[in-house]
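Structure in structure tokens, see below.
Here the complex is missing a single protein chain, while all its other protein chains stay put.
Labels run A, B and C following the written order; every chain starts at residue 1.
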Amino acid sequence: MDYKLEELLICCLSSKLHSMRHIAIGAASPIPAGAAFMAREQANKSMHITLLASQKHNHFTDGSRELFDAAAQGRIDAFFLGGVQIDGKANINLIGTGEYPNTERRFPGSFGSALMYYVVPSVFLFRLQHNRRSMVETVDFISAPGFSPPEVYRPGGPVALITNKCLFSVDKERQRFRLESLHPGVTLEEIKDLTGFDFDHDRAPDITQEPTQEQLQLLRGIIALEIAESYPLFAKQTFDI
Amino acid sequence: MDYKLEELLICCLSSKLHSMRHIAIGAASPIPAGAAFMAREQANKSMHITLLASQKHNHFTDGSRELFDAAAQGRIDAFFLGGVQIDGKANINLIGTGEYPNTERRFPGSFGSALMYYVVPSVFLFRLQHNRRSMVETVDFISAPGFSPPEVYRPGGPVALITNKCLFSVDKERQRFRLESLHPGVTLEEIKDLTGFDFDHDRAPDITQEPTQEQLQLLRGIIALEIAESYPLFAKQTFDI
Amino acid sequence: MSLTQCTITEIAAEVANGSLLGVPADYSGVPMAFTRELIRQGKQDLDLFCLPQSTLQADMLIGAGCVRSVETAAITLGEYGLAPCFTRFVQEGQLQIKDSTCPALHAALQATERAVPFSPLRGLIGSDLVKHRSDWQIISNPFSDDEDPIILIPAVSPDVSVIHAQKADRNGNVWIGRRKEVATLIHASKKNFMTVEEIVDVDFYDNEVLAAGVLPGFYIDAIAIAENGAWPLALGNRYATDETHMKDYALRAKTEEGFQAYLSENLKV
Partner (left out) sequence: MSLTQCTITEIAAEVANGSLLGVPADYSGVPMAFTRELIRQGKQDLDLFCLPQSTLQADMLIGAGCVRSVETAAITLGEYGLAPCFTRFVQEGQLQIKDSTCPALHAALQATERAVPFSPLRGLIGSDLVKHRSDWQIISNPFSDDEDPIILIPAVSPDVSVIHAQKADRNGNVWIGRRKEVATLIHASKKNFMTVEEIVDVDFYDNEVLAAGVLPGFYIDAIAIAENGAWPLALGNRYATDETHMKDYALRAKTEEGFQAYLSENLKV
């Protein structure tokens, strides 16, 4: 079957979202948006999806603080965070590389990560460039930490990390990533080469399930249109609409 | 000239409000409402009046906390507070008489007084039954204190007390009331008899200025109609509309 | 998101004895039909949290013996006078009263809204309210070099809040207009139910002008239709207070017997 990497990632993420009641998706997150729409179509019609970049899919009426308030109230089950760097302790860096504050390479900033990562029960990390510059042993700047000591209020945290090469799950006890599946065509050796941190894995890891025909039809049809409302450039590149 | 006590009080209060930019008026305050409308008509057309009991004259859109927020921000220049008891230190009691909590006579409660009295620069106290049960040496319960020690954040506080018998001003230095004027027909002796606290006064106090013909016309015309929107029973009794 | 419709009977059944019940002010949409159903169901030991005050709703619940405690800035019938049952119960020592002040009640819910354990608040220091509130704390402002005492109000989260509004849409969103304190109460409560005059077959979000006054449906567990659901109180500019009824209530509820007679007449289905 012919599909794009983005389509694989959307379908892979989507399978983790079936039980969510309310999923929120921040700026610059077209793949998570697609995954949420897919999960709603396939598994849970009453799921509520908040797309912050959208007008149609954003029901907040109390201003832009309402996302953070609702998340802190425990009303948002899943959220997605990227990272310029992500390290083996699931710390994320959205600020830049090099020494702070005059980083060598500066990125936009930490956005809401320093609250959302703490309070949303299921935070999915994503990074489409899996290499040793992004998957590092220790991030140069912790926008938000992966784990917190027991005295810190933290009902939420990371549950998975998806990249262009593989899917990691998060072992909360061991505070480590575990390789869950390799995307089709990727080898364990390749992941080890591309990853700056240690992770757990089976000797022969699973392969990420490929999108089904039904999924691709949904994706290229109604879901592509939903995505296009908020992410027109992405939709054009990926779905040619 | 023939006028009612309520009309005298409205006109008397009104003269103190000419310089206010924004006056807010709480529940159960038809006389302050009339005074504010009069001041706007006579002195300051750009004055903003917030009547909480009104829909038309209430421009708040952030819920009922906005009054308190706007007051704390210093955006409300004048407010009015009643009191079951008011004492010589300008302490007000809106809770009831007797020992708290099972007061002998219970009244509704302290409303917003325990913030408003601290933050609004000009708070006018009013009480239409001037007698030794309401004007006491020491209140049975301090809903909000008249004065605060210097370390307490307090940009606002009382500036005057108007009753059915007289007008007191507040001497902030001495933290005492000063008799400003006697309502027509009232004597200093009568005030002394009816007042449970000590106050300063001239040997021959002024007489409260009577409403002018112009004021009565305004009051019984457009202002009565404005008052009636929020206080229909009061408007009926006072203006027969 | 979709509408979950229910009945007033079902909403009242969700209010367990001993619950902390969120209670709106007279201007916020008072669910009086639901309140009468609570009394019919013989609820006990309710704790009321008023935002920031209550009128007939608290007074009737108190008079009917449903209430253990009330946290409020005031209870009053407004132009119709003192709240007769509240006054009688407090004077007779039959009601636990947690006297507060409007901004403190807002602050307690705003803390829960942001899921923080407290909100600081100005004012209050030197008020006797503080003496009787062991749950409030005074700290020294840590950002000031000078002595600067400030009150911290702890977060409060009602177990259930119920509000009456004009309209819900087919997807369970409710139009509350300018009455944003309703949103604060709902955000801060563990369970939320609304009663509405009507459910209309539109999506409020299709119109940005309407959307500005909407409470999103995902905060609301279920919605019941209750025509004239605020009666005898007013509802926005949809209907006015039933003045005759309120005067009658204010008079009759002054005595226990009068109140009971009022109840038996007005609790009929």
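As a convention for this text, a residue touches a chain if its C-beta (ideal position, glycine included) is under 8 Å from a C-beta of that chain, and two chains touch if they have at least 3 such contacts.
In this text the structure is predicted, and so the values were computed from the model without any measurement.
Colleague: Just to confirm, in the complete assembly, which displayed chains does the hidden chain contact?
Modeller: A, B, C
Colleague: Decide which residue listed in A:His18, A:Arg105 or A:Arg132 touches the omitted chain of the complex.
Modeller: The single option touching the absent chain is A:Arg105.
Colleague: Looking beyond the chains shown, say which of A:Ser113, A:Ser134, A:Thr163 or A:Ser181 touches the absent one.
Modeller: Checking each option in A:Ser113, A:Ser134, A:Thr163 or A:Ser181, the one touching the absent chain turns out to be A:Ser113.
Colleague: Please give every residue of subunit A in contact with the chain that is not shown.
Modeller: The list for subunit A reads 27-28, 55, 60-65, 67-68, 72, 94-96, 100-119, 141-145, 148-149, 151-153, 231-234.
Colleague: What subunit B residues would touch the chain not displayed?
Modeller: 21-22, 45-46, 48, 55-56, 59-62, 68-70, 72-75, 119
Colleague: Suppose we count only contacts with the excluded chain; which residues of subunit C make the list?
Modeller: Its contact residues with the unshown chain are 103, 107, 111, 114-122, 137, 139, 141-144, 148, 150, 152, 154, 176-178, 208-213, 236-237.
Going forward, only the chains that are shown with their structure count from here on.
Colleague: Keeping to the contact definition above, tell me which chains border both subunit B and subunit C.
Modeller: Expected: no chain.
Colleague: Give the label of the chain whose average Cα location is farthest from that of subunit A.
Modeller: B
Colleague: Using the average of all C-alpha atoms in each chain as its centre, how far is it in Å between subunit B and subunit C?
Modeller: Distance between chain centres: 28 Å.
Colleague: I'd like the Å distance between the centres of subunit A and subunit C, where a centre is the mean of that chain's Cα atoms.
Modeller: Here subunit A and subunit C have centroids separated by 40 Å.
Colleague: Using CA atom averages as chain centres, what separation in Å is found between subunit A and subunit B?
Modeller: 59
Colleague: Which subunit C residues touch at least two other chains?
Modeller: Residues 180, 183 of subunit C each touch two or more of the other chains.
Colleague: Scan subunit A for residues touching two or more other chains and write them down.
Modeller: Within subunit A, no residue contacts more than one other chain.
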